[in-house]
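For this view, one protein chain was removed and the others were kept in their places.
So, chain A:
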Amino acid sequence: MEQPVQTETCKAKSLEELVRILHRIFSEDKISVEEVQELMESYESNPEEWLQYAKFDQYRYTRNLVDNGNGKFNLMILCWGEGHGSSIHDHTDSHCFMKILQGNLKETLFEWPEKKGNGEMTKKSERVLRENQCAYINDSIGLHRVENISHTETAVSLHLYSPPFDSCNTFDQRTGHKHKVKMTFYSQYGERTLSVSTKQH
């Protein structure tokens, strides 16, 4: 993605419309990070529109594919039970947009560990994202951990990754050691996917 193109601030009035506009945007050669982020933020979360994708798992957060963006991007909904969190991870050279649809998520940013990672990873910053806010990250910005720190509320988030990727690295906060993991979907297009491997990141 390069510098911003002709920006007319589009507002997505429904999830369907959001997907439509995203398809249009991503069919272009030049795509603007700011435009996508504004678009994602403009969509006012309406649970009726995404409830069918929001499948929770008791033990950990889930990734539920909503749209495969004609190969240009993946749009998915993540469901976080109380206390569920991710490991520290990278984004395999892709762009990552994360919008809160329900509840709150805490995002902690980390610096990339030194080559010979052998010490505690450095925290850069942390923030709590509120409903309808949209965050953006890519590998040049850093690594992050995302977690639902609430003990009483679940959280739901909408993620866009471009280009799509199905594996990433997770990092041990105490040592900086990384470990490649494959990511899978808990459900796709509203249907539960049962796979042999249960590995998710």
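As a convention for this text, contacts are C-beta pairs under 8 Å (C-beta built on N, C-alpha and C of every residue); 3 or more make two chains touch, one makes a residue touch a chain; residues count from 1.
Here is the rule we go by: contacts and distances are computed from a predicted model.
Hidden from the displayed complex is a chain whose UniProt protein name, among "LRC58 protein", "Cyclin-like domain-containing protein", "Enoyl reductase (ER) domain-containing protein" or "Dolichyl-phosphate-mannose--protein mannosyltransferase", is "LRC58 protein".
In the full complex, chain A makes contact with the omitted chain through residues 58-60, 82-83, 85, 87-88, 149-152, 172-175, 177-179, 198-199.
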